[in-house]
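Below is one structure; the comments refer to it alone.
Missing here is one protein chain; the remaining ones are kept as they sit in the complex.
Let's look at chain A:
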Amino acid sequence: MSSSTTNKIDSNTPLLDRSDERVNHDSSIGDVVRSFVDRVKSGDLGSLPVVVGLIIIWSIFTAINPVFLSANNLVNLLFDSATVGIIALGIVCVLMLGEIDLSVGSLSGVGSALLGVLWVKQGLALPLAMALSLSFGACVGMAYAYLRTRFGMPSFVATLAGLLALLGFQLFLLGSTGSINLPYSSSLVDFGQLLIMPAWLSHSLALLPGIVFVFRGVQIRNKRMAMRLSAKSLNSILVKAVLMTVALEMIVMYLNQSRGVPWMFGLFLLLVIALNYALTRTKWGRYMFAVGGNVEAARRVGIKVERIYMSAFILCSTLATLGGMLAAARLASASQQAGTGDVNLNAIAAAVIGGTSLFGGRGSAWSALLGIIVIMSIANGLTLLNLSSAHRYMITGAVLAVAVIIDSLARQSRQSHGKA
């Protein structure tokens, strides 16, 4: 391409990425819709199943009990989502590598027990107790990564062993009393139960994504045009930003009719956004995808694969501990029941339902958010219907099975469409 050497932009020469006439490019809205349908047909589902699933679940529960969609109930839903959601965020990291951590539930229990022992029983300062608990979690992740990379122990087995060991450690920590109550007046319990963003703040924060979207969009557009690449039209950027802002403002307004947006959910969102940035815009994130897609290829180009495993497992375990401590704050106690039962599977199910593949190399931080809202909606809705946890477990199990089936089918479809 001789024109690439000249600086003059000639409107007749095709853009760098539009010179191949075999490729269809979406220019009109109809093209965009058509390419979306094609993508879905070929198994590139993205977050479509979650959104559809969420609509179905919400319509059913609202039809049975209108309280479900009340602002007050949704605020409760957000409180509940934050704790397990943070654990699911860690699960996204290990799933991205095609690994798994089955011990996040037990580890979150140990996190809360350690917090109770160090803070309430030993009288350490709260930040110190939390830091110690988090570093214990990081050490557990380091151990899993070491077992995986040094001894080639499948993470499935290593973390299954960890599940039992950590459960034992939790019982040992809590001793004969079985539970430690966290002081009600403390800032941590306030954070877990009560703290809500002021309305003005939540409304201003809801404006932020739209502004950042337009700013980044225009910045990228200018840069791409200067380098003779195709760029999104200004209109599409603005339309998307306006739609996003209107939707967010409406959600915030609705939640503010009741108590408002919990700070704990705000923390969860912040972590999701941070992980999303790390996964999509940094070298580390690119390496996570590469290792999940083809370990040998990653090794050959000089990626330090062991470090990537290490970072993912440490991140997962640390987030699990954090989730455990916040769960303790939500209940104002660290008990033997913390982290047992469905916490483990809820966290894993959330990541998978949200669209992170169990097979590695495919997923996003947003899947933790979407998935946990689905899982918690089911739990919350069934509780409103006065169904016991027996029913809840069965239904959540079925939803997880459906999610994995969709993941597998989509994978097969991608393979047959040459997009595996």
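Points to keep in mind about this one:
Note that a residue touches a chain if its C-beta (ideal position, glycine included) is under 8 Å from a C-beta of that chain, and two chains touch if they have at least 3 such contacts; residues count from 1.
Assume contacts and distances are computed from a predicted model.
Its UniProt record calls the unshown chain "Sugar ABC transporter ATP-binding protein", which is the correct pick from "Sulfite reductase (NADPH) hemoprotein beta-component", "cytochrome-c oxidase", "GntR family transcriptional regulator" or "Sugar ABC transporter ATP-binding protein". Screening A:292, A:324, A:339 or A:381 for touch with the missing chain picks out A:292.
When the whole complex is considered, the residue among A:121, A:224, A:240 or A:307 that touches the unshown chain is A:224. Summary of contacts with the chain left out: across A:257, A:282 or A:408, the touching residue is A:282. The residue from A:303, A:320 or A:400 that touches the chain not shown here is A:303. Mapped onto chain A, the interface with the missing chain covers residues 1, 4, 16-17, 19-20, 22-23, 220, 223-224, 227-229, 281-284, 286, 289-290, 292-294, 296-298, 300-303, 361-362, 414, 417-420.
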